[in-house]
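For this depiction, one protein chain was excluded, whereas all remaining protein chains were kept in their positions.
After this line comes subunit A, so read on.
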Amino acid sequence: MNDEDLHDGDAGITVINPWQRLRELTDARIGLGRVGGSLPTAAQLAFQLDHARARDAVHLALDTERLMPDLDARFPLALRLQSRAVDRDEYLRRPDLGRRLSEQAEQELAAITPEPCDVSICVVDGLSARAIHEQAIAFLDAALPEIERLGLSLGPVALVEQGRVAIGDPIGEALKARMSVVLIGERPGLSSPDSLGLYFTWAPQSGRRDSERNCISNIRPRGLRYANAARLLGYLMREAQALGTSGVALKDDSEVDSRLGDGRQGNFLLPPA
């Protein structure tokens, strides 16, 4: 959306907001202008188009044929698994099925008899296969060296269709992993149909609660950069080993990007007094 799109040719009925140029600072829909107090036509239709695209993204299928060779090249073993939800419609209505492995997947895992490992990674479609297609491999290429630097061993990677976050628990448990990392497509936003989420769980096993996980959200080029997300994951892994737990007990006290300043200055609303 550029400024041009937002100029309705209506001989002065639309009020344009001079601060619309602040859009270089954020993807938020600021400075949309107004007709009376309402949204001008162009902005209204731009919203509708983005909503339509996000709706379509929810229903896009995971391209496992394309992803498996990339995972094979990076892990000792790559597994292709499915949840108990058979299709997208059931997936949307039955999150409980998305948290459990299909019988076939359970059998497949049972047949492996793995060596204990430090880290089990699951790549899960979630609500945006597009996020997996576009971010998963690039993020892994930033994160795997970080994991190696920490001296941690990798178990098999699992590519999971129709999965929810908690499906990483039975997988990590079966793979005898000390910790689990689930990469999952977040629900698509209007401006971010491609956002990757990461959930970190110490001692994965079925029945873990959400408060026992740590989340790193919005991993994508226009959100949290791969390298920063990988560093944060490294921090969580170090802290979890020291504490023997994850979740709310593990506070994110890592150093933050100094761009935030001290809060009392450093942005245009708070120029030096």
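In the analysis below, contacts are C-beta pairs under 8 Å (C-beta built on N, C-alpha and C of every residue); 3 or more make two chains touch, one makes a residue touch a chain; residues count from 1.
To be clear about the criterion, contacts and distances are computed from a predicted model.
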{"item": "Candidate names \"Ethanolamine ammonia-lyase large subunit\", \"Cysteine desulfurase\", \"GntR family transcriptional regulator\" or \"Glutamyl-tRNA(Gln) amidotransferase subunit A\"; UniProt protein name, chain not shown", "value": "\"Ethanolamine ammonia-lyase large subunit\""}
{"item": "Touch list for subunit A against the chain that is not drawn", "value": "7, 12, 14-23, 25-32, 34, 36-39, 43, 47-48, 50-51, 54-55, 57-58, 92-96, 127, 186-192, 195, 209-211, 216-218, 222-224, 232, 247-248, 251-256, 259-271, 273"}
